[in-house]
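All remarks here apply to the structure that follows.
All protein chains of the complex are present and in place, except for one that has been dropped.
== chain A ==
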Amino acid sequence: MTTEPLTFPLTRTGPFDLPAEVLAMRADRPITRVRYPDGRTGWLVTRRAAVRAVLADPRFSARQELRSTPFNTAAETPPAIPGMFIGMDPPDHTHYRRLLTGQFTVRRMRRLTTRVEQIAAEHLDLMAAAGPPADLVPAYAVPIPALVICELLGIQPAMREPFMQATARMSRIDAALEEKQRAMAEVSGHIAEMVRHKRAEPADDLLSGLIADGGRLTDDEVTTMAFLLLGAGFDTTANMLGLGTFALLSNPDQLPAVTDPATVDNAVEELLRYLPIIPGTIRSALEDIELEGVRIAKGESVMVSIPGANRDPEHFADPDTLRTARDTAGHVAFGHGVHQCLGQQLARVEMRVALPALFRRFPDLALAVPPEQVPLRDDMVIGGVHALPVTWGA
């Protein structure tokens, strides 16, 4: 292999397709050299077995100060601040994550179902009242996960509007970096205020739970953990809903599986597998490690392609086709290893409720523009659509 290292960004070729480079590697290479924007070289891993091997191996660190990323040109990243456990290794990671897992059990998330149903119904009512056409992203895909997180954290109704507006500004692309940073500070400020409030007047919600649990957690730590939940859970779910709707409108034969309660769970798993929302995640080698016949040197960063693993023909037959009836077990849409998504049961509930509700309310939902005019988030870390103009018979 004497080829030049790949560089970022990888070439996106369509809303539902693998980056061209990842697809090209499918035939003969599970791992290849890359050069990150900070100038350092590392590796890109694209097959499911190798992706899982990296994510399960404690010799590959998630510490953010060790890694190069496809998006960051800065040579140095500071270590994770206390509470930002996604960028830590055990035991620090474990310490923080354990304080949250009790709030995210399958059982608790199922209990939230009724609230998610209400939130979805309210937004469908608003869409129906305003009449077609609508942009599904601000009308449905974004507010549902945002409100659910407000609900979960226990953000009071009066604070939701400014909180959600700042959150939406935080993830807009057309905004300048400075403006985004201001929005992030604003969101953080709102959360910090809530934390102070909950310390004084605890209620039955996640923030109060964290404060009570960890007489050992500082307000700053609680704020950071809540900010991480928001950051990890908001854009991801919103884009699954937006791009998921686009995928279903493009594959109408798969729709009945979503609106049928008997099949919706597996249909959602298939959407999770199929939709390339998260391009990957990064780990850095703490020592020299042999993988798939190459030697990864200590200190090198490895990007694992989540869409690559989810479209691995060795595990999923006909992997580039959306097939809601397939066996979806073993997809890695939520990652693998100790960082596997904490919010996955919540994300599942949201998708299992919101997608069927949409197509039941508007059975003739259709794109209001030709598919090639749907603006894609090719410029963003989290993929999906910027807008999804839809229409229906009023």
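Convention: a contact is a pair of C-beta atoms (placed from the backbone, for glycine too) under 8 Å apart; a residue touches a chain by one contact, two chains touch by 3 or more; residues count from 1.
The rule we apply is simple: contacts and distances are computed from a predicted model.
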| item | value |
| --- | --- |
| Name under which UniProt lists the unshown chain, selected from "Ferredoxin", "NADH-quinone oxidoreductase subunit F", "3-methyl-2-oxobutanoate dehydrogenase (2-methylpropanoyl-transferring)" or "ABC transporter permease" | "Ferredoxin" |
| From A:Thr32, A:Ser68 or A:Gln103, residue that would touch the chain that is not displayed | A:Gln103 |
| Which of A:Thr218, A:Gln340 or A:Gln373 contacts the chain that the document leaves out | A:Gln340 |
| Missing-chain contacts mapped onto chain A | 55-56, 94, 97-98, 100-107, 329-330, 334-338, 340-342, 344-345 |
